[in-house]
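Only a single protein chain was left out; the remaining protein chains are all shown in position.
The block that comes next holds chain A.
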Amino acid sequence: MMHIQEEHKERHVLSLTVANEAGILARIAGMFTARGYNIDSLTVADITDDHAISRITIVTSGPPKVIDQIIAQLDRLVPVHKVTDLTDNGPYVERELALVKVAGTGDDRIEALRIADVFRAKVVDTTIESFIFELTGPTEKIDTFVGLMRQLGLVEVGRTGVVGLIRGKEAV
């Protein structure tokens, strides 16, 4: 009998600058699937006045050797300008935005509001029986918040995925 073994994985946040051209997302996402790499989240938006360059932030996980390969494989794609492993490149900031819908009445509703306050979540929509909270922060903070809301009437969640930049005055 033969069984397939899994390897230990590390989470890494990669920041890419790429030419803002048709098909670039498919090229990157497809490279991940073709080579069996994980994408935990991926965000993209153009970041220059002339719309020539986009920043893509990818959260991925894998054994260190695989992370190395992922970076090399991204780097050799023709439209990719630069790949930075934020996780391995000194201090950095990562943020994610979530919209969290919670429905409930009575104590649950009050508790949800109280927790939202602790997390500095904003109420962006409300009815008598529901809220939508807007929350930004690192992934764990959002995970924790969503976990708490689950017990208080969580209906659904929308998340942007992570964006990140290195700390200090330099660009990546």
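Please note the rule applied: a contact is a pair of C-beta atoms (placed from the backbone, for glycine too) under 8 Å apart; a residue touches a chain by one contact, two chains touch by 3 or more; residues count from 1.
Please note the rule applied: contacts and distances are computed from a predicted model.
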{"item": "Listed names \"Acetolactate synthase\", \"Menaquinol-cytochrome c reductase cytochrome b subunit\", \"ABC transporter permease\" or \"Putative spermidine/putrescine transport system ATP-binding protein\", with the criterion being the UniProt name of the chain not displayed", "value": "\"Acetolactate synthase\""}
{"item": "Touching residue (missing chain; options A:S41, A:Q73, A:S130 or A:T144)", "value": "A:Q73"}
{"item": "For chain A, residues in touch with the removed chain", "value": "1-2, 18-19, 22-23, 26-27, 30-31, 34, 65, 68-69, 72-73, 75-81"}
